[in-house]
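Heads up, the thing below is written out as structure tokens.
Selected chains from the complex are presented in situ; the others are not included.
Read from first to last, the chains carry the letters A and B; within each, the first residue is number 1.
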Amino acid sequence: MAGNSFGHIFRLTSFGESHGVAIGGIIDGCPAGLEINQTFIQAELSRRKPGQSNISSPRKEDDAVEFVSGIFEGKTLGTPIAFMIKNADQKSGDYSKLKDVYRPSHADFVYEKKYGIRDHRGGGRSSARETIARVVAGAIAKLYLMQYGVQINAFVKQIGTVKLIGEHTAFDIKMAESNIVRCPDKDIAQQMIAHIEKLRDEGDTCGGIIQCVIENTPIGLGEPVFDKLHAELGKAMLSINAVKGFEIGNGFDSVIYKGSQLNDEFEQKDGKVTTRTNHSGGIQGGISNGMPIYFNVAFKPVASIKKPQTTINNAGEKTEIQIEGRHDPCVVPRAVPIVESMAAMVIMDHFLLQKVNSK
Amino acid sequence: MAGNSFGHIFRLTSFGESHGVAIGGIIDGCPAGLEINQTFIQAELSRRKPGQSNISSPRKEDDAVEFVSGIFEGKTLGTPIAFMIKNADQKSGDYSKLKDVYRPSHADFVYEKKYGIRDHRGGGRSSARETIARVVAGAIAKLYLMQYGVQINAFVKQIGTVKLIGEHTAFDIKMAESNIVRCPDKDIAQQMIAHIEKLRDEGDTCGGIIQCVIENTPIGLGEPVFDKLHAELGKAMLSINAVKGFEIGNGFDSVIYKGSQLNDEFEQKDGKVTTRTNHSGGIQGGISNGMPIYFNVAFKPVASIKKPQTTINNAGEKTEIQIEGRHDPCVVPRAVPIVESMAAMVIMDHFLLQKVNSK
């Protein structure tokens, strides 16, 4: 109820403040007997971690995950999987001047009003450092789903005004991992990097759009009425820090088309039902139809800018601040594994739920 | 778990198929002692019901709600509120030819694969007729929230390519109810209506965008990390039939701005903390900050078009269909009260949750 758990069957409960002892979580409901490939999990964490390139935060963290329970001789036991990632590079001192100040577009003000108390160091619980727990759970969900051939890949589609045009089928998504901005098109990637570097040098920040594609999902995932698969994916994405929008399939664009242009006609090929087009984005009536699921996630610019800003403190007094600390000029590239992780958790959860309907 | 319940504390469980006996639900968790203004609830249902204008479905339904429990001498008891709306105009015959056919971009195919059985009449459970239950629960949530001055108003911002430009603060939202398309600008409304009528006459359909504005929300609603207020609103909206996208505040647009342009600086006026701008859309770190909450919801065109379409039947054979029945050329105007209802349910639910944090 307090919002720190995600999932119905495969369920992550996460914990941790940015400058506390550790970030971690408990995964309950993971089926027994799953082989836990720790190298894979650590590699996923490395895709998310700060300091991985010159366009990300220089905060230094190993982000090494320790599993504390639920795994025995390399396999899951069916019992809760608890894990922890220690917070190494806690420069809390950077934050002491911000103790009483409400940083613009940060959660400082609302946390203080909601709880009457807050950990001001690095945003406390509201820090995106919390997403580490999501990547661990997401990596485990990926390991589970791989057994069934489900593929989940995200990439950066837009940074500021630099945009990759075209449908996901037009490029090789896997190429996204070949550059630091995680865009599958090398040239656009260069432009994106240049854009981020320019803003970084200005002490400013920018946002972007991530597209995620899920292939080989079984037909029938998603629960009507309120737990439609894209509603669950939408909530998952909107719960990630800095996300402001979500659209499935044609999304906002579908508004300008006619029904006759947008309907996906069914056809059967080699005994398999497909649709001629896939404007629906692989989900109809909230349930997966076996076509690729794809959706876009919009990230606003990072709120921590180095430029001076006007705000108030907790006495209501006007004050000018300049945020120091080691912030990302753009979090979007590092958010790619987070988006994939949340997608993996949703798909695995509904995969397990659908077992209940099976004979 | 099967997706027919919504809300943590204030919780609707809905039931009913389009051509079954009735649509209805149970609302659990409504505080005791709330006066139930049935005239208001019925008026909300009338805003949603078919046949209200020449741009909506001609299906004839009184949509009269009957309360079966939970209300005593005009007030809620704190016990479950059960209600029902009978399905009067069930022309199931219209659907008999579609018994074995998968209508394009409908849920026929996925329901059959998921459950191994389906009620083909009017889409069964996947019909938007289910949203009646949401409007009843939403109307009760509105009655509750009114006591605290919370105002929830939605309007049509775009139909096909006809767009209302400008921020919500630029027009009088309440004027939306003065025309059948529910757009606050009279002239744009006329263009929208003309657009819908043209498509209707072609046997085609269109989508649109609804904007919803919530004013006077208390500070502190929303639960980090996974149940951020906008994530909950997003899921609520994405669970509505035909919705393909959701964005809060500046949404997808925030991508093209710099952090320095988008940050909302705090200021204090008359002892009240506000932000100079409201690009965040009234929510920061997932928690309401007291500023107006506003968001956009994208609806795709109705999938039931009168034009001939190619599809397959459940034997995998190619077939051509032409959908008869009484369908809306555009559901967006009728969806305005549905969007408001889902918003009201989310806000009330988090209002009650926040009581737990209070002293």
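The rule is short, and it goes like this: a residue touches a chain if its C-beta (ideal position, glycine included) is under 8 Å from a C-beta of that chain, and two chains touch if they have at least 3 such contacts.
As the structure is a computational prediction, the values presented were derived from the model and not from experiment.
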item	value
Number of identical chains forming the whole complex, with 2 shown	4
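The working rule: only the chains that are shown with their structure count from here on.
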item	value
Rounded Å distance between chain A and chain B, as computed from the means of their C-alpha atoms	26
Chain B-facing residues of chain A, complex	1-6, 8-9, 14, 102, 104-107, 109-111, 113-115, 125-126, 130, 158, 160-161, 199, 202, 204-209, 219-220, 222-228, 230-232, 234-236, 238-239, 241, 244-252, 254-260, 262-268, 271, 273, 275, 279-281, 284-289, 296, 298-305, 307, 309-312, 316-318, 353-354, 356-357
